[in-house]
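For this view, one protein chain was removed and the others were kept in their places.
So that you can tell them apart, the chains are marked A and B in the order they are listed, and the count of residues begins at 1 in each.
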Amino acid sequence: MSIQIRIKKGVEQGLIDFLKFLLTNEKVSAVFTLRKTPKEGVYDYGLITDSEMLTDAVPLHPLMPVNAGQELSRFTPMKKPVAAVIKPCELRSFIELVKRAQGSMENFLLISYTCAGCFRFDVSLEDQGNKHLSDYWKAVERGENPEGIRETCTVCEYFVPINGDVTVKLIGEKFNDEAVLIFHTKKAEEMAEGFEGERSEVEQFSDKIGSLTEKRRSEKIKLFDRIGKEMKGLGGMIDVFGRCIKCHGCSRVCPICLCILCDFESSLFDYDVSQIEKELLRKGAMRLPTDTILYQIGRMNHMSFSCVGCGMCTEVCPANISVSAIFLRTGEETAKLFDYVPGRDIEEPVPVTVYKEDELSTLGEE
Amino acid sequence: MKDISNKGALIPVKGGVRKTILEFAKSLLREGVFDGILISMRVPAKDSYAWVLIKDPSFIDKATPLAPIIAVQGAKALKSFTRKGKGSMKIAAVMRPCEIRATVELVKLNQIHLENITLISIDCPGALPMSYYIKNPEDGEKDFNDLFSGKDRTVSTRAVCQICDHFSILPSCDLHFGLTGEEGEGVFLIPNSEKGERILKEMKIKSSETLTDWKNSVKELIEERKKQRAERFQEVKSMVAGFDSMLDTFAKCIGCHNCQSACPICYCRLCYFDSAVSKQDSDFILQKARRRGGISFPVDRILFHVGRMSHMSLSCVSCGVCSDACPVSIPVADVFSYVADQTQGTFEYRSGEDIEEAIPVAQYQLEEVRGVEELIKQAEE
Partner (left out) sequence: MSMKIGVFICECGPNIAEHIDIDSVIKKIVATEEFKDIELVIKRHKLLCSNEGQEFLEKEIISNELTHLVIAACSPRDHESTFINVCKKTPLNPYLFKMVNIREQCAWIIPDKEEATNKAARYIRAAIRRVLYQSELLEREIESRPDVLIIGGGIAGLEAALSLASKERKVYLVEKKESLGGKASLYNLLLPRQSGGVDEIQKKIQDVENSENIQVFTETEVESVVGFFGNFEIVLKSLKADESRTELKAGGIVVATGFDLVNPQALSGYKYTKDDDVYTSLEIEKMIYSDGKVYLKSGEQPRSVTLVNCVGRDEKGYCSRICCGAMIKIAKAIRDLSPDIKINVLYRDLCLPHKEDQRFFDEVKESGVDFIRVKGIKLKERRIEYTGMDGSKSEITSDMVILAPAMVPAEGTEELAEILGIPLDETGFFQEAHYHLNPVSTTTEGIYIVGAANGPQGISESILQAQAACGKILTRLIPGEKIVPEVKVSEILESFCTGCRTCLEVCCYGAIYFDEEKGVSVVNDVICRGCGNCAASCPSGAIQAKHFTSRQLYTEMIEAIR
């Protein structure tokens, strides 16, 4: 049964205190969280073992330089767990990776929070005076979509963490005055033993969560509708992905794209000159390199139903294509067919591994 | 500038320089001198450019001989066509000088087969930053038109373009279009190899014009750029002097490897730094974290950049697609261009110029490297 601990401090400080507690009492071997770097205005995810260094931590900042779930899957510590503060979508993507044997829940104490979204790169990189940041916190308190967040954040309805060990209440709460942490699992409770704070039963989340979810749902319908129209048919695909230069930045930062060598970069797509010449004769003109749209469709086919809409792909795209919105839409529509939600349940197998032939037989009828 | 032919043909301009070049390209196809032309074309959504291999002359009208941006490096497009061997069709590729240089390097690395391919270059005024163009394609078009016609030299091209001294004819091209900067006069078509001469002959075009004025203006601009290059490199030097500077310069790097994927020279199917060999033991990472109190993720970003430098800087052609591709606006091209100048200088090697000159990495002699020890000593003093 979950318990709640309330600390009479600002939420960031309260959380940092808890992390310090875990480190100094050797309950964890290290803490993984966002932190300041020596360079002004630049933040990254750090693995911290020295509790003094936690003063630089900014665990709840709306930044995602890389998808933390992806980083955690590459890191499987040995004996004592690592406490990691990550966003709900990063948590979901980590669970998707655990399902594919790319990581283990055992090694981590997963701490997440109710997330109002994270900044686009162009916003976070130029926020010298932290103006965007202070506006952000105001919006979080009010339970609204802050300015400058990623497109897929504006429509994300899964911003209350699932399957973590600890959840920090943030949206719609009085987080400037207090930090409220919920401990869901036995592991989390054991870790919290000895930590100072007001213990109680879990109180309900702010009702702003509900209203934000509604707002986001309706935004999603609008967004998906618009994208559906833009992408319609081959002509639409060509318009939307025409700028794509096949740099594969999207697949590289995507937590779900775990292949060491992407099929579309392998010798499978190395054509003989004669094949290209034949096509050229047939069509009269041919775009090179080939298979840009095929790559996008292929990637959708391979991973979109596990897409959590973290938005890394759009951020990294040099051609500024709204990859995340497109993939999230395709992903959610596809996953719906199998009644699947990525990251919802660690026991829920990935559809492509267990679906039955007749599951899709009704599709044609629809 | 190597001694190029002193004569070229003067093609009268009708409807603008770029249209004139397109007409020439069309006639190359119509006369059967070539079976296909590889050239830039604006994408249907009009917000970027792509490479198109054209056989049917009617498509040429939609093409653009020199695009405002470099979305895909031309050498990469050529590589996707002829990596596995030479074709039977005669193809002409119309590209920027830096793309021609990258092509030559890829030929040396057996990634492009140049038989049946003719390289045609154009005097390049530079390219616009891709992010700028994509956000405002119409403004971008206007800016580039002004730049191209010489009306407005103050348009901001990419940082590497501003210090480029390889923007005109190079030893490795077969034909070159020399621009005189003023629309309405004419554009020089200069044969630069036997292949080039043969083509003019087939097209019944005589190279009877002397190129002195044009050559002189190009030389002048090269000198100017060389100065700017040296100045910029002085700044860049401090950006990479020592590990701390490197950390500072690459602080925002998120390890996305966009720079490596966009780079025409990075030809590895699987980058060493993505492969399993560079995957680190998590307990080693933990140990490093213990030793320093904390480490940043993703790990080994500086190692990636230094490693990439050591693998490709001998062939770097300063085309700048790496900076365009970087999502956090790190001046990758400036840094890599500077390092490339140094490494290539050590072996007196100029990438992309002489197709017979082997890349030093597999051919260098021990004596050449001994000289580097001296350089390092000097640098340290």
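Keep in mind that, in the parts below, a residue touches a chain if its C-beta (ideal position, glycine included) is under 8 Å from a C-beta of that chain, and two chains touch if they have at least 3 such contacts.
This one's a predicted model, so the numbers in the text were calculated from it and none came from an experiment.
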{"item": "Interface partners of the hidden chain - shown chains only, full complex considered", "value": "A, B"}
{"item": "Selected residue (touches chain absent from view) among B:Lys84, B:Lys142, B:Arg225 or B:Arg350", "value": "B:Lys84"}
{"item": "Omitted-chain contact residue, chosen from A:Val42, A:Leu125 or A:Leu261", "value": "A:Leu261"}
{"item": "Positions on chain A contacted by the hidden chain, ascending", "value": "78-79, 261, 266-267, 270"}
{"item": "Contact set of chain B toward the excluded chain (per top definition)", "value": "83-84, 109-111, 267-272, 275-278, 281, 283-284, 287, 311-312, 361-363"}
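Definition applied: only the chains that are shown with their structure count from here on.
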{"item": "For chain A paired with chain B, centre-to-centre distance based on mean C-alpha positions, whole Å", "value": "36"}
{"item": "Residues of chain A touching chain B in the complex", "value": "29-30, 32, 35, 37-39, 42, 44-50, 52-53, 65-66, 71, 74-78, 82, 121, 125, 235, 238-240, 242-243, 245-249, 252-253, 260-261, 265-267, 270-274, 276-277, 280-281, 284-290, 315-320"}
{"item": "Residues of chain B touching chain A in the complex", "value": "36, 38, 43-45, 47-48, 50-56, 58-59, 71-72, 76-78, 80-89, 113, 130-131, 134-135, 247-248, 251-252, 254-258, 261-262, 269-270, 274-276, 279, 282-283, 285-286, 289-290, 293-298, 324-329"}
